[in-house]
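Only a single protein chain was left out; the remaining protein chains are all shown in position.
Letters A and B mark the chains as written, and numbering starts fresh at 1 in each.
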Amino acid sequence: MANTIRIRAVASGDTTEVQSLIRHPMDSGFVKDSKGQLIPPHHIEVVQFEHGGKVVFTALWGPAVSKDPYLKFSFQGGKKGDDLKVSWVDNKGESDSFVGKIQ
Amino acid sequence: MLRKVCLAAAIVAVTAQPLLAASGVDPQADFKAFRKYFTERFPKVPLNDFVNGPYSMDEGLRKQWKAIDEFPPYEFAVDQGKQMFETPFKNGKTYADCFPNKGIGVRQLYPMFDEKSGEVVTLDVAINKCREANGEKPYDYSKDDMAALTAYMAYTSRGKPMDIKIPNDPRALAAYKAGEEYFYTRRGQLNFSCASCHVQNPGNHIRSEVLAPALGILNAMPIYRSAWGGMGTTSRRLRSCNSQVRGTPLSAESPEYRNVEYFLSYMANGLPISGPGARP
Partner (left out) sequence: MMFSPDASGRTRRTILKGAIAGGLAGLTLGSFPFPAFADADAKQWPQDAFKQKSEADALKALYGKPAEASDKVSLDAPEIAENGAVVPITVDSSLPNVTGVAILVLENPFTLAAAYKIPEGTKPAVASRLKMAKTTKVVAVVESGGKLYSATKEVKVTVGGCGG
């Protein structure tokens, strides 16, 4: 699988602002395909962000989160060049992770 | 002014621009009238903002767009397109070998009139010609691969002013004229022309959508539409326009679509490329 995670993390003062975009269909389970069959739910359940050995943010998502989901949050600490790890897992057990650098 | 001089010279010299004068096709005069109409109707919209479509017309939409554009969903397509663009064909050549400036920052030159074939060549058509010339299968004009590749090529052209040339060639003028006629002709069960929505009613709602102004409407192509949940090419958008007025969509990159793209892009000359765009 091509990398599904894009992150943009920028340190400014003592705060790091994180934005992420994950490529995922986030099928709600309520939409029908072109043949009239319901597309079964397929959505990310948990996204975790880690910095310096600590979880700095956890998202718990249901099927109402938009396709190719976006997130923005900020945490204290983090400096340019630090690693920031993102990982997700969905309701089918598929997962991906990515380590990016804070800018 | 310049055109007046040209025309006068043509009449005097008889041969300089006989086709232009005889056919009654005057792209420059159309351009001026078109520009005047939009700038007078929407005096508060900065000229370069028209390329942002419905977001130039509606404050509430604009705010949502700004939020979405902080990390736009088309970024995956731009990445994919870059990879496609840089991957050599089986014969070792690349897209760079087919385009001016190696294909970087050239979106604003299309559609281009091809004097050899006498047809209007859009960026999408140029891409497939390049593929076929190098022994590769063409992409589907309505599908994601073409959208991704054009998204990347548009991305490298952002901010460059649209620069469409209509040579004084009867075939080019005829294509332009046909595009203009297509744009103003009513069709479909709703009996709407392109202009009914995008000239007469930009900023107004049709059902739930805010209509985009025709001026600069193609500068954002290709677009990621929330309604599609994905990227779409210019062809895909034109086909869905036809469906929305309950007309019959033409085949993608049919001469009519190419011609209307030629007409609209010429009208947008000087306005910046903003694609790929995000739209509702």
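Definition applied: a contact is a pair of C-beta atoms (placed from the backbone, for glycine too) under 8 Å apart; a residue touches a chain by one contact, two chains touch by 3 or more.
All values reported here derive from a predicted model rather than from experimental measurement.
J.: In the full complex, which residues of chain A touch the absent chain?
T.: Residues of chain A in touch with the missing chain: 15, 26, 28, 30-32, 45-48, 50, 53-67, 69-77, 83, 85, 87-91, 93, 95, 97-99.
J.: Please output the residues of chain B touching the missing chain, sorted low to high.
T.: Here the touching residues of chain B are 60-61, 63-65, 67-68, 73, 207-210, 226-227, 229, 280.
Quick note on the criterion: only the chains that are shown with their structure count from here on.
J.: From the mean C-alpha coordinate of chain A to that of chain B, what's the distance rounded to whole Å?
T.: 34
J.: Report the residues of chain A in contact with chain B in the complex, numbered from low to high.
T.: Interface residues on chain A, with respect to chain B: 2, 6, 8, 19-21, 23, 67-68, 70, 72.
J.: What residues on chain B touch chain A, complex-wise?
T.: Listed in rising order, the residues of chain B that touch chain A are 68, 70-71, 73, 75-76, 80, 229.
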